[in-house]
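Submitted below is the structure of interest, expressed as structure tokens.
A protein chain is absent from this complex, but the other protein chains hold their places.
Chains: A, B, C and D, in written order; residue numbering restarts at 1 for each.
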Amino acid sequence: MSLVTVTDAEVVYRRGRQLVRAVAGASLSVERGEVVGLVGESGCGKSTLAKAVLGLVPLESGSVEFEGRPVQPLGRGAREQGLRGMQMVFQDPYSSLNPRRRVGDQVADGIELGAGRRLDAAGRRRRVGELLERVGLPTDFARRFPHEFSGGQRQRIAIARALAAEPRLIVADEAISALDVSAQASIANLLASLAADLDVGLLFISHDLGIVRQLSDRIAVMYLGKVVETGPADTVWGSPAHPYARALIGAIPSLEAGRLPDDLPGDVPDPAAPPTGCRFHPRCPRAFAPCPTSEPSLLAVEPGHAAACHLHTHADAPASDTVVSAPRGGA
Amino acid sequence: MRTLRRVLSPAGADAGRSPWSRPLAVVGAVVIVLWVLVALAAPLLAPHDPNAQDFARLQPPGGDTLLGTDGLGRDVLSRILYGTRITLPLAVLLVVLATTVGTVLGAVAGYFGRWADTVVMRLADLVFAFPGIILAMAAAAALGPGLRNAVLALTVVMWPSYARVVRSMLLGLREAEFVSATRLLGASARRTLVVDLRPNVAGPVLVLAALEVGNAVLLLSGLSFLGLGAQPPDAEWGAMVSEGARNFDAWWIGVFPGLAILTVVLAFNFLGDTLRDALDPRTARALGGTP
Amino acid sequence: MSAPVADPVAAPADRRETARRGAGLGGFLLRRGGAGILLVLGITLVAFVLTHVVPGDPAAAALGQRAIEDPATVAAFRAQYGLDDPLWRQYVTYLANLVHGDLGISQQTRRPVLTDLGDYLPPTIELALVAIVISLVLGVTLGTLAALYRDRWPDQLIRVVSLAGVSVPTFWLALTASLIFSVRLGWFSSTGQLDPGYPRSPEVTGLLLVDSLLDNDPFTFQMALHHILLPACVLAAYTVGLITRFTRASVLEVLGNDYVRAAHAKGLPRRTVILRHVLRPALVPIITVSGLAFGSLLSGTVLVESIFSWPGLGQYAYKSSLALDLPAVMGVSITVAVVYVVINLVVDVLYGVIDPRIRLS
Amino acid sequence: NPAPKTSTGSGTAGAAASKPLVVDTVFVLKSADPARNYEPTGNIVARALYDTLVTFKGADLKTPVPSVATSWKQSADGLTWTFALDKNAKFSDGSDITADDVVFSLDRVQRVKGNPSFLADGLTVTATDPDTVEVKTASYDPALLGKLASPSLGVVNSKAAKAAGASDAEDAATADKAEDAFAKASMGSGPYVLESFGLSTEVVLKANPSYWGATKPTYQRVVIRNVDAAQQKNNVEKGESSLALDLSPDQVASVGSGAVSSSVPSQYTFYLFTNANPSVNTWTANPDFQEAVRRGIDYSGLLELAGKGSRRADGMVPVQFAGSLPEGQGPTYDADAAKAALAKSGYDGTPIEVSFPSDLTQNGVSFTDMSTRIAADLNKIGIKTELKGAPVATVLELARGGKQQVGVWLWGPDFPDSSNYLAFGPGGIVGGKRVNWTAGSDPQLETVMKQAATEKDESKRAALMEEFQKGLNAGPVMSLIQPAQVFLASKDLKNLSYNLVWTVNVAELG
Partner (left out) sequence: MSTVPVTGAASDTGAEPLVRAEGLRVVLPGGLVPVDGVDLVVRPGEVVGVAGESGSGKTLTALSLFGLLPHGARTEGRLEVGGRDVLRMRDRELRSLRGNELAMVFQDPMTSLHPMLTVGRQVTEHLRHHRRVGRRAARERAAELLRQVRIPDPDRTLDAYPHQLSGGMRQRAAIAVALACSPRLLVADEPTTALDVTVQAGILRLLDRLRREEGVGILLITHDLGVMSALTDRLAVMYAGRVVETGPTAELLAAPRHPYTRGLLDSLPSTDHESESAAGAEGAAHAPGRRRSLTAIPGSAPRLGSVPAGCPFHPRCAHARPSCAQDRPALLPLSGTRRELACPVDPFAGAGPATARGTAPPDHDTERSRS
């Protein structure tokens, strides 16, 4: 049994009279100790999917199960204890900590509420200290306020708070994208090592495929509310099965001097009015007959590697040797 | 003072300069302190009994009565000094009441949203759209006239502004990631509101309330001016201005108490405006700089 | 009484939200109309209950000392105003009449409340309009100057002036201004709208300044201006301060935006940048406060009108509420509510005019 | 360059001769319809627009003089009056005044149930011929002529009025629709006709070009305008207005050179009562306590407040009327006597509520000041007070319910006759209802009242009224002062006199 399983989840926002299907039937799973990277362009529904996993937004259809129990949307009351094993690290280290409460108190919330441990003041202080050290901060930071810290330090504190709840799953939504390059590396490392050491599942969301690939065991690529490809990190990176994943990888500027990244024309369409058929077809360089009309489903290309693309299911797909070869071939 | 500074500083720490480095704030604070001292020491400072009708009527300023006497032969200066004991505490009381009611309702509206929000905000609209004078009048008539009832009436008039501020603050805070974070940790909505959000709202609301004392003085003295507030023989400033407005020849009866109101309100506004600058992240951000 | 001003900074976002939610102008107006009707209903209910729980008797105020002791006269009076019906029935009757545009008869003036309002509202609106124009012109100019000279002496000076504006008790200012400018210096008249016995221009809008211009009568216009200036300035003191402060904050905030920097980077003249790129977005919160300020001006007239013998709604409201003149009180309340709704509507429309993002398609 | 409107002969640039008479007053005005008007400002207007059967000249209220009626006589039983109408009398539209017009006018006043209706209550008016009117009263009414002089009973052009929707039928209270019409054009025979009527701004009158009376008014135009009391002085001093009616004696303590002030006692009596019902308050119902109050008020201090021209009201009846108590006969201030009386009453220091109408100022004397001073006086002799001011509508309701412990009020005469003041006796509309001085509680005084109401001989009646007031002065009703009516007029205004009923007759001014 997976730690968390998302099956055909659908999340709909209301924007005036328009319905925005921000997540339009996405499936995903995360195992204990596994790092799953979720990538995709801005607005494709990554955050929404993350929120759906945690029950921060209600599902329109589909299901999310955590350790076998269905995730209830977070309502007025307190979250049931079993679900407190899911924690989140947010994008903005400035707004994810309460500016008016001491760092230690906020971490202590995690101990008391999240893990449900009733400790005396000294015990709590000790535990907070441990947690801060675990994320690489001195113990005496507990008495300070968030504004005294840099972005990276804040993110560590947020991680400490999440850890305090003794989670089995951590969802990190763009947890490093607001940070400096060098801080990014250290926070990413911290998250990945925690996942390994504590046997925690990590859903790592980022638009930076480079980092995701480096950290994750598996990658899921999202486009316009759907997961279009999932597979082992290096497989997806090395031989992307979906033209979108390919384009995404190709667009990353490399450190090889003078090489301009590949251009993918067009923008992500408005999720309120998605294209028919395959959602990617208007931008797809390899679109063919069935793409505008029929929506491909996520099917295994090889064991553990699945893609939602007609190219793999239709015999009459235009042949291309580049599908499984190096993505930069066309540059 | 320490707490005030703390309240003001954290979030936008690097933005605002300390309000105490601004001369206006200092002037305001000094004037307020002076008036508070006057209120405390009125019996010592006042040269005469404020209600004794001992003097010749309508004496112009000078002589034994520094600021002249009113239509009943009372010493205007003494009445102004004693007036602090009516105006200041009641203004504070009014602000406290309005803030409490407004904050609670605003918090409920902002945090719970939906029908609670609708109900509270419609009520606020109602008050905004309702002529305050009629409300005050009705309260004065229903509860019996008097400043205490005027305070109650004005509470009804004033709470919506706080409710709106608190609501809009909470609308933002509710979506803040740190709230989601504690909710995920298992905090109930009530705990979130009380433990997490209270300190965030309390600071700005306290400051806002502090600045509103000036406004409260204006409202209260306005009601008294209309005859719906202070009861004789109380030496209330607005009521004194109202008496002065009857006879332009005896200008001193109304002009001096009006100046007293002006200085008190101005002092609160001097202080408040500077505090607001230090507080309001929008202004603070604007202070960040451009050509 | 200057009604407390709500947090105008928070408001635009709310409005944007509401405006966006709307689907088209029709739906928007419909929703606004519905909300307005609800508001008016609420107002009538509150006014109704308030004026009834008050332990006075309107007959006592409306009838003379002798007539009040004459049972026949009192009975006729009570019958005429339906005061003997049960409360709920009085309310239902009132609402039924209201639907037909009948606001009842004032017990004080014995005229239809609608007629009274037709007489008293225009002078007040005129006063408030002149005041708001003064406030906007002065406030926006001073506020912009203050923002541009941030922390230098013009800013400090303007700050003191604007704070003085919001701190000065209107009723006292009315008294002092009248004492100085009218009694001592004789520069302004502080009695009524025109010189005694001077005929009003033919009524078109009810606003003397406008009507006299429509009548092509600059002399009357000049006279009306001479009479309105002092009370309008007194009334405007508070709003000038308010608008100055908001303009300053708003302009400062806009100045911090990248697009202003971008405009400077394009080499546009300073004036163009300020007028075109800065003031326009800065106007959004200013419009909100001005809307609210207009409301507070209307209630401020209660304090000012009697000193200047201005025949407006403020005096009418004051007198009718003292006299527990129920139909008049209800009429005033409804009028103020309608003005409130209209102002909000105007403010919303202005948002659309200024900000294409909010513009209704 | 624009020229001011000249058609109306007004504006800022009028020649001195055509300058209108501008009267500044705080409007107490509800209607242009005489049958519905009963307020001071309305009386000024109605006096100028509508002639009555009889009237008064100048300040005098004791001798009625002919107006529409040239002569009248009283029947032996005193119940029937016959008036012979002036044959020359004409309405402003040129038509003759007939007896039918008079009958219509008086019937209408009675039946529209307006504020002045009580003036015509119980009258049966008939036209015996086109120039004779007969008025029957239900009971003997010594005040009839005075009442008939009230501008509310002015003679209305019945044809024009009926055309405008007026009715004198029994159901006139609902059937009469002419009130608006009266605000558009006057339908009377007075020295002036209505030019414009603004309920809260100004009333403009212009001289009736075909006025039938002997003396034509001097001013071609009269503007009566609503001006805040504080501003009136300034307006007269600057020459913007000719006459101010609402100044306080304080304001005219010094006046500029262009203006003259005069003050005389007004028609109003300020009084105080202590509730005679022990269940409302045991102390105020206690005669010794009442005595303490009566002797404890420093009347000279109140007079000082009311200023020059005001007068101690020894009894309730104002000095202008026959039957007013001669000076010095009222109760006097004596702190020691008051303290003794208070001690005798056993007063225990419970605060006594002193109610007053807080929004009322009469002749520049505010009830707030007056009550504050009284409270201070009472405090001096040892009575604790609590001042309770409230708007008239509220506080009057309490008073009429007899719930005020101590009330400070004023009374203005409804018609120029002392019989008005019988209301203050036990069981009267004031004495009974407000003071809870119930009928039967002072039989001796009540006998005097009955006699005074029916006595036909004027001097005997006056004596009875004096006796009545002496009785009052021993009871719970205490007359305080008569404030001063102050006039501030421009120097060139002549023939100014104060009439209790209509304040000033603008047609008399020269």
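The rule is simple: contacts are C-beta pairs under 8 Å (C-beta built on N, C-alpha and C of every residue); 3 or more make two chains touch, one makes a residue touch a chain.
Being a predicted model, the structure only gives us computed values, none of them experimental.
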So which of A:Val11, A:Ala50, A:Ile211 or A:Ala241 would be touching the chain we can't see?
A:Ile211
For the chain not shown, which residue from A:Thr139, A:Ser186 or A:Thr313 touches it across the whole complex?
A:Ser186
Identify the residue among A:Gly16, A:Pro261 or A:Pro292 that touches the chain left out of the display.
A:Pro261
Consider the whole complex, including the chain that is not shown, and state which of A:Ala108, A:Ala247, A:Cys284 or A:Ala307 touches that chain.
A:Ala247
Considering the whole complex, not just the chains shown, which residues of subunit A touch the missing one?
31, 33-35, 41-42, 150, 152-153, 180-186, 188-189, 192-193, 196, 207-211, 213-218, 231-232, 234-235, 237-238, 247-248, 250-265, 267-268, 303-305, 326-328
Could you pull out which residues of subunit C are in touch with the chain that's been left out?
150, 257-259, 261-270, 272, 276-277, 280-281, 354-357
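The definition used in the following text is that only the chains that are shown with their structure count from here on.
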Taking each chain's centre as the mean position of its Cα atoms, how many Å separate subunit C from subunit D?
38
From the mean C-alpha coordinate of subunit B to that of subunit C, what's the distance rounded to whole Å?
23
If a residue has to touch 2 or more other chains to count, which residues of subunit D qualify?
230-231, 234, 359, 391, 393-394
Going through subunit C residue by residue, note those that touch at least 2 other chains and give them in order.
54-56, 178, 183, 307, 322, 324
Using the touch rule from the top, collect the residues of subunit C that touch subunit D in their complex.
54-58, 60-61, 63-70, 72-73, 76-77, 80, 108-111, 116, 119-120, 178, 182-183, 186, 189-193, 195-199, 217-220, 223, 306-309, 311, 315-316, 322-324
Can you list the residues on subunit B that touch subunit D in the complex?
51, 53, 57-58, 71-72, 137, 140-141, 144-145, 227, 231-233, 243, 245-250
Given the complex, residues on subunit D that touch subunit C span 2-5, 8, 10-12, 20, 22, 24, 30-31, 36, 38-39, 113-118, 121, 173-174, 179-180, 196, 198-202, 204, 221, 223, 225-228, 230-231, 234-235, 238, 240-241, 359, 391-398, 400, 411-412, 414, 423, 429, 433
